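This is the structure, below, for whatever I ask next.
Removed from the display is one protein chain of the complex; every other protein chain stays in position.
Take a look at chain A:
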């Protein structure tokens, strides 16, 4: 069963087309990765699904019901974790969750139980009476999630929920996402951290310039670029690297340098490793290790959009 069905969805701001005729679906129980660079149309699409923006053209169905006609039903079944913190600093953690959960019709003992449950779920069970202004970034992020899950939504939209937090909090949140999913919550997850998407998402869509340019499982997406290979060469220092000469070697599609690692994306059918190494040696670079990798989601994204997800 599809929890979400998006049909030929478009959004225009004046003459600018932010979302251009996209069609996609999210099945029950999935963790659906939604990837796109800044300005690609990802947030606009998510905001239309969450009824925060009006639809210019197309249809959105949540649990089989059109959200234009059944707005309240759709909202009751969706939870949203916005990228920016959306909590009241002058209310305690308990009051924040209670207030937002109350808007979904929860009352009395049930409301109290759900609030306690949501706070415990995100690891803030002992912070009921604390004010968010005294929280760390990671704790605020977790409270942001608690506010979105207390009403037990069928579909949870998480827009970059791990931005700017410590690795410990990130691991906690990723664990929570998996646990929520196991409990039956379908999740749409966006992130700038490709490794997170690789780790938790069961299916992924890549949006660029308002259009979905690829959709499928990790394996399906990687299969798009099986004609490519990734070569990582660790050097002592990449200061003298002549990038243009390296790019001029037959078969080389892209060269990127990250600290002391030279990353070369090349056609898999052309055996050019010797020439690449010779060029590096000609640039007087001291080679320490050479590794040929399977294409990653990052490579898929780069190949399809021409830019890195973190270069925004």
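In this section, a contact is a pair of C-beta atoms (placed from the backbone, for glycine too) under 8 Å apart; a residue touches a chain by one contact, two chains touch by 3 or more; residues count from 1.
Methods note: contacts and distances are computed from a predicted model.
According to its UniProt record, the chain left out of view corresponds to "ABC-2 type transport system permease protein" among "Iron uptake protein", "ABC-2 type transport system permease protein", "Tripartite-type tricarboxylate transporter, receptor component TctC" or "YeeE/YedE family protein". Shown as candidates are A:86, A:213, A:273 or A:304; the residue that touches the absent chain is A:86.
Looking at A:62, A:147, A:174 or A:285, the residue that reaches the missing chain in the full complex is A:147.
Summary of contacts with the chain left out: across A:76, A:163 or A:200, the touching residue is A:76.
Remark: the omitted chain is touched by one listed residue; of A:34, A:100 or A:121 this is A:100. In the full complex, chain A touches the hidden chain at residues 50-54, 71-72, 75-76, 78-80, 82, 84-91, 95, 99-100, 102-105, 147-148.
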